[in-house]
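Of the protein chains in this complex, all but one are displayed in their positions.
Chain nomenclature is as follows: A and B, assigned in order of appearance, with residue numbering initiated at 1 for each chain independently.
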Amino acid sequence: MTTTYAPAPARQTRAASPHRAARGRAGRRRTLIWIAEHAIAVGLACAFIGPIVFIFLTSVMTDGQSLTTSLWPHHWQWSNYRTVFSTAPVGTWLLNTVIYAVAATATTLLSSVPIAYALARFRFKGRNTAFLCVITMMMLPPQVLVIPMYLMWARLHLTGTIWPLVLPSLFGDAFSVFLLRQFLLTVPEDYLNAARIDGCGELRVLTRVVLPMMRPALVAVGLFAFFNAWNDYYGPLIYTGETPAHWTLALGLATFKTSHAVQWNLTMAATLIAMAPVIIVFFFAQKAFIEGVTLTGVKG
Amino acid sequence: MATHQIVQLPLVTAPLKARMRRNRLRVLLFLAPGLVGFTVFLIYPLVMTVWLSFTNSNMISQAQFVGLRNYRYLLDGDPLIWHAVRNTAWLVVIMVPAQVLFALGVAMVTARLKAGASLFRTLFYLPALAPPVAATVAFVCMFNPNSGPVNRILGLLGIHGPLWFNSPDWSKPALTLLALWGSGTMMVIFLAALLEVPAELYEAAELDGAGPWHRFRYVTLPTISPVVLFATVTGVIAGLQYFTQAMVASQVANGNIQPAPGYPDGSTLTFPQQLYIAGFNQFHAGYACALAVVLFVVAMAFTVVLLRRASGFDIEESPR
Partner (left out) sequence: MSDSRTARRTVAASLFAVTALLAAACTTGGAASKADTGADDTTPVTITFWHGLSSPHEIASVDAVLAKFHKKYPYITVKAVAAQTDDKVNQAIRGGTAPDVASSFNAANVGGWCSSGAFQDLTPDIKADHVDLSQIPKAVQSYTAFDGKRCTMPWLADTFGLYYNKKLFAKAGITSPPKTMSELAADAKKLTTFNADGSIKTAGFMPYLGAYEMLTEHLVPSWGGKWLTSDGQSNVGGDPAFAQALTWQKNLVDWFGAKKLVTFKAGMGDEFSAQNAFETGKLAMMVDGEWRNAFIKNDKADIEYGTAAVPAADGKSQLYGAGYVGGNVIGMPRGAKHPGAAWKLIKFLTTDTGALTTLADAIGNVPTTTAALDSPSLGLSKDPNFAPFLEVYKNPLTTTTPASGDGGAYLTNFGHFVEKWQSGGVPDLTAGLTAVDKQNNAALKLGQ
């Protein structure tokens, strides 16, 4: 076969690809394969995007129609989006989710950078042990610790609020530390040394030299922290479940259909409200995001 | 290259001891929040979990030591725990590998695309961002055997669709489809790894007359295997924690205001869910801690595998 597995992506090296010469030999076949590959991709894209389209279409149906198998709204009932907000305190949930996500992102970034910097850049005894601890925390299912943690927050009279969700990230978030360290390992030491020779202390080196360089990593970590908080269900379930005023979207949406006795149309409208901000943010920060994801899986 | 390292190399001008002390102080200063976090949010609760697992704690009254009673109930008594263990094992053994294979397949297709590769990558990745609760609610609606589009489309193809989230046999496969839909993160990671495989290797293999399978087996796979292993182990750890989707799916599919954990027929009851129910719905926090200890041991075993085998962590790498 003349096909190749060389994953030469169109955007980089096609012109330079040595396979170009081979194209003449089996052009027809290549065209067919091209079509087949793109047909598969289009099919996959439909499968990936289809559910979102379905959510949208259902969200503008009438009560009665959303209980039937029809896919296209007979009557576009846009008022569903208004009804959702009056049926349940969706506005409050949205606000709480934003507060939680923003606070968690800020605290995570603030606390994780120095830790990651120390782990990546300082040489000290126990450094590997410290890093192992970070990995342990990263891999530990949160359920393992939930009972004593709950008791601890209850003793501090902070259950029923979002503090137990936000305060821990003031002390470094394991995943963010891990990611930032991976990135920091790639920063050439020479840059830092140049600054040190200029008489900068480590803190100055970090803030003046390293931080500007790691902007993409910070954006990625920030986005991860934001989405993690936005999508979190377990944390709010445990800690804010008893105070509806502090519910987040994830929590409200989970019981939305039964506790407000609504049909699929309103449920899907609420679902889309929970998804939309994430999708919008993603489109604005797509590049940083994909780079960040790549960083998690491939060694820095 | 690194002749001016002030941090690492003691300079002659300053007394060695003072320098080392300053260095240590600095390390401590930078790590302080992490150390506090580690102690308060890991060591302390971990010790407490183990202790509480030997008590009858109900999180209300004072806990009393009851010896191994909770562990005995775990092994012989709790009617649902084996359901939970089996379900979680199913997720780890079937759902996670399915996710890895699917993500790898999609990544390989995307890597070969000549036109619109980055658009397709974005579209494939997008669902991974959907909040799990929202995605689950939407999937239960889509797979509703009565009004959902999935069975309708299957019906057009002449297939009598199953009951999906309402059937004990199909609820976990339905959750697996949900996981596949959201496997974009893995896909992006694999794609990046695939693009890093040097093209010369393929050329060399092709010259040797290797077919596509051989090229995949002897060129692609060895290069990307650390990434696949890393993704698999983190996937397994995520599988052990699987909670949100199972809980939400059972609740929404059952459609009753009373929670029905594991609906239908305990088929979606996962281990962490059983832990939650024991600790927070019933008054058996001590027993929940015994379950937590078991979960801890299993999760750590997988983490050790990861640290042993994956090079992705670069533990030994030192600053240049």
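By our rule, contacts are C-beta pairs under 8 Å (C-beta built on N, C-alpha and C of every residue); 3 or more make two chains touch, one makes a residue touch a chain.
This structure is a prediction, so every number in the text was calculated from the model and none was measured.
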item	value
Touching residue (missing chain; options A:I49, A:L67 or A:L170)	A:L67
Per the touch definition above, residue among A:W93, A:Y150 or A:F289 touching the missing chain	A:Y150
Chain A, residues in touch with the chain not shown (by the definition above)	63-64, 67, 150, 153-154, 157, 159-160, 238, 241-244, 257-263
Touch residues of chain B, complete complex, unshown partner	56, 58-62, 64, 69-70, 73, 77-80, 144-147, 163, 166-168, 253-260, 262-266, 280-284, 287
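Just so we're on the same page, only the chains that are shown with their structure count from here on.
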item	value
Chain A and chain B: spacing of chain centres that average the CA atoms, whole Å	14
Footprint of chain B on chain A - complex, ascending	1, 3-11, 13-14, 17-18, 34, 37-38, 40-41, 44-45, 47-49, 51-52, 54-55, 58, 66-69, 71, 111, 114-115, 117-124, 128, 130-137, 139-152, 154, 168, 170-172, 177, 182, 185, 188-190, 193, 196-197, 202, 227, 230-231, 233-234, 238, 249-251, 253-259, 264, 267-268, 271-272, 274-275, 278-279, 282, 286, 290, 293-294, 296-300
